[in-house]
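Removed from the display is one protein chain of the complex; every other protein chain stays in position.
The first chain written gets the first letter, and so on, giving A, B and C; residue counts start at 1 in each chain.
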Amino acid sequence: MSKLHVTTSVNGQPEEVLCEPHQSLLDVLRDELGLTGTKEGCSTGDCGACSVTLDGRLVCSCLVLAAEAEGKEVGTIEGVANPDGLHVLQQKFLEHAALQCGICTPGFIVAAKVLLERDPNPDETTIRYWLAGNLCRCTGYDKIIRAVQDAATELAHEA
Amino acid sequence: MGDYAYAAPTSLEEALSVLESQANDGQRTQILAGGTDVLVQMRSIDKEPRTLVDIKQIAETNELSIGADEIFIGAAIPSAALNENDELKGLLPGLIEAADLIGSTQIQGRATIGGNLCNSSPAGDTIPALVVVSAVCVIASPGGSREVAVGDFVTGVGQNCLGSNEFLVGLKIPRPGNNSADAYLRFIPRTEMDIAVAGAGVALTLDDGGTCTSARVAIGAVAPTVLLVEAASAALVGTKVDDDALNAAAAACSDAASPITDKRGTVEYRKKVVGVLCKRAGGIARDRASS
Amino acid sequence: MIKVVFPDHLMPNTEGVRETEVDCDSYRSLVRELEKRWPGIEDVLAKTAVAINGQIYQDAWLETIEPSSEVFFMHRIEGG
Partner (left out) sequence: MAEAHDLKVIGTRPVRPDGVEKVTGRANFGADLYLPGMIHGKVLRSPYAHARIKSVDVSGALAMEGVLAAVSRSDFPEETDDLGQNVIARDKVLYHGHAVAAVAASTPLLAEQALDAIKVDYDVLEPVLSIDQAIADGATLVNEQMHTNGDASQPASNIAAITKFERGDAEKGFAEADVVVEGEFRVPMAHQGYIEPHACTATINEEGKITVWCSTQGHFDVRTQTAAILGTSISKIKVIASEIGGGFGGKLSVYLEPLAVKLSELSNRPVRMVMNREEVFRATGPTSATWCKAKVGAKKDGTITAATAWLSYEAGAFPGAPVGPGCMSVLAPYDLENFSIEGLDVLVNKPKVAAYRAPGAPQAMHAMECVIDDLARELGMDPIDLRLKNAADEGTQAPYGPKFPAIGLKACLEAAKAHPNYTAPVPEGCGRGVACGFWFNIGMQSSAEVLIREDGTVIINEGSPDIGGSRASMCLMAAETLGIPYDRINAHVADTESTGYCNMTGGSRTTFATGMAVVQACEDIIAQCKERAAMTWDIDADQVDWDDGQAVPKPGVNADVDPLSLADIAKTWGRTGGPILGRASVNAQGAGAGFSVNWTDLAVDRETGKVDVKAYTAIQDAGRAIHPAYVEGQMQGGAAQGLGWALNEEYIYDDNGVMENAGFLDYRVPVASDLPMIDTQIVEVPNPTHPYGVRGVGETPITAPLAATSNAVRDALGFRVSELPMSPPRLLEAIDSQEG
């Protein structure tokens, strides 16, 4: 099987990887680039644990071939915090105890960040539907929704 | 067993030539658009290696145009992008709703109407919605291109009329007039993240007095392929699309449905609910057309 | 004398006795006494929980038993 040479950008850093044609972006992020913050929960696009952005759009990295990332910008959980510290969403997830086991947390934060970039003031229903592709089995979602609402409020104040 | 391979042609011609040469080499090919069905199936149902031909680098498959008479939606445009286009959403709200129902936000970022159609599942949400707006498939063929009505495109469960050397470029849809509107509803047990247990699309045109002058009703997930229910359309034409008319259309849908019992629902359930969906979608389409 | 109650699943080990009285002042002496009556029961009791005056013990080896105590053997609870 011939490997493919893929040039992409991950969290703003140029990356070059050799990958198999069938390998998913998730596999390559985790196995080739060591970015294990993106989690695998199902490999069928049903749990959202592997959420990343691809040219700014929210996707499940299990349903993207690594080869498709050629020339694109990939954003993962590792790129959410900045050198000054945690992103507001990360801080709010902590303050609201919006995680228990934490396996779904990176996916939720990546997804919620895209939401707030598009809709700075989403109502509860909007948040719930936007995040419907991110399964959490621990929290019953309540504290996650509140964390996102609180982050939106804080970001609005900052703006 | 062959190998997996990946190709991302940048023109229609190149794509056709990749399909042709792979076929000549005895290599299986698979068109890749959003990949939300293809990659899942490749890992579970049919693991046989193949060459994935990614059509997202081709200009025509990314084209979205809204003309005076006709709308064109490229086969590689993700649902999320369609949903962000307010003009398109205003013209074809039912179709865009159907596209919006396919999976989560994440799936929306990848899944395409073209892929949903080519997957040719009986439960594909956009197919009834495309049928009621009289969409036509634009197919790239070795000889150039050909066109097939969506209603004739899907030939069976998971089967369609595409040859192994062809692919779907996009969909042409007549631009709806002012008094026309469409709606699509499906039933799923949760609020999100499911495959339709039943689905119903309705497109209507009303005259100035609110009387229905034409109607198309199509139902999904209740037969091997989407059904255009003429009797339901007939029940609406000439009426004000009131409760009686909608109930008659609903009954026609329930009668026309020939579903199976599976993990997602029973025959009885699907037959009943597809009628309920027709009635509700018909009401929405009526209100849209008259506003 | 303290009252000792066995659950049904232990009754095959007690010749069908559900309730008995034993003269003892600690869990250890209770088990020794029961083992004398029904040889082999010590191993079975090691896999059960016991309630002494309402307090449930998965392992009561070090517990004392007051003369007025009631002792109930019961399924060991594990949990998820």
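A few comments on the model shown:
What we mean here is this: contacts are C-beta pairs under 8 Å (C-beta built on N, C-alpha and C of every residue); 3 or more make two chains touch, one makes a residue touch a chain.
A quick note: this is a predicted structure, and the numbers were derived from the prediction, not measured.
Contacts of the undrawn chain with the visible chains, over the full complex, involve A, B, C. Among A:Val28, A:Val59, A:Leu116 or A:Leu135, only A:Leu135 touches the chain left out of the display. Although one chain is not displayed, chain B still touches it through residues 1, 44, 47, 187, 189-195, 197, 262-266, 268-269, 272-273, 276. By the touch rule set out above, chain A reaches the unshown chain at residues 20, 22, 30-31, 34-44, 46-47, 49, 76-78, 80-81, 86, 90, 93-97, 99-106, 109, 124-125, 127-129, 131-146. Against the chain not displayed here, chain C makes contact via residues 5, 7-9, 12, 51-60, 63, 70, 72-75, 77-80.
Assume only the chains that are shown with their structure count from here on.
With chains as nodes and touching pairs as edges, the resulting graph is of another kind, matching none of line, ring, star or complete.
Chain centres here are Cα means. That of chain A falls 29 Å from that of chain B.
For the pair chain A and chain C, the distance between C-alpha centroids works out to 55 Å. Between chain B and chain C, the centres computed from C-alpha atoms are 68 Å apart. On the side of chain B, the complex with chain A involves touching residues 3-6, 8, 32, 34-36, 39-40, 42-44, 49, 52, 54, 56, 78, 80, 103-107, 109-110, 191-193.
Residues of chain A touching chain B in their complex: 1-2, 4, 20-22, 24, 43-46, 48, 51, 54, 57-60, 62-65, 67-68, 70, 111, 114-115, 129-134.
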